[in-house]
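Complex shown without one protein chain; remaining protein chains in place.
After this line comes chain A, so read on.
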Amino acid sequence: MNRIQNAFQQDKKLLNIYFTAGYPQLESTVPILKALAEAGADLIEIGMPFSDPLADGPVIQASSTVALHNGMNMRVLFGQLQGVREQVPDTPILLMGYLNPVMQFGVENFCREAAGAGVDGVILPDLPLDDYVAEYQDIFRSHNLRPVFLITPQTAPERIRRIDELTDSFLYLVSGPGTTGGANTQAKGVQEAYFERIEAMNLRNPRLVGFGISDKQSFEQACQHAEGAIIGSALIRALEGAEDAPAAAAAFVSSIVQ
């Protein structure tokens, strides 16, 4: 059983927090990671900044621009993550980003470095399923890394089944149409029907709901039909201009879990 599966053994709704590596300062990555874990985040996604993040809204885009300006890149990130498991032993860590920087770094190199740092899973929204199976799956498996795939209200049932077969981690349920950090404008009934439809499929993997979750209320609502939820943009907003970013990160997590 891997760290991700272990986390889902807990008898509670899980909070998965996303933050951007190298934001607000280049050296913020590990202190924020540690603060999030200690404050009670159950899973943590570290965003690998990209110049053109198509699936992200303005908040994560802006944090990525700052991080890149600060000098963040794959080599720097893996350098920062050396020995991180001494500080954050049990919390599952996932890397989230876009395919091009991973391709340029080299998929094999990327997986070896990630596994060496104690990373458990990888989320690359623009990696097609067929390409994952044809070119990435063996490398991921040999480094014990789990892929996480997104599911949306428009994803067809047979495709959801296929996604469910391809991983042993969790399914990332995108709450509705839109990029990250957007307001949730859907009619409540429409969203409920979507969550209930997925719930009724009795899938192998647990489900976390993401996109548009920003506070305790929206977190609890999202958790009604899933094992937990993912928050990113709202955390980034809490870090914006904070004098002590790790403290702000911890306070944000406390505002959700307490």
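In this text, a contact is a pair of C-beta atoms (placed from the backbone, for glycine too) under 8 Å apart; a residue touches a chain by one contact, two chains touch by 3 or more; residues count from 1.
Operating definition for what follows: contacts and distances are computed from a predicted model.
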Listed names "Glutathione import ATP-binding protein GsiA", "Tryptophan synthase beta chain", "Metal ABC transporter permease" or "tRNA 2-thiouridine synthesizing protein B", matching UniProt entry of the absent chain: "Tryptophan synthase beta chain"
Touching the absent chain when the full complex is considered, from A:P89, A:P128 or A:P157: A:P128
Residue touching the undisplayed chain, where the options are A:V174, A:I198 or A:A238: A:V174
Touch list for chain A against the chain that is not drawn: 50-52, 54-55, 57-58, 61, 65, 68, 73-75, 98-105, 125-128, 130-131, 149-152, 154-156, 159, 174, 177-179, 182
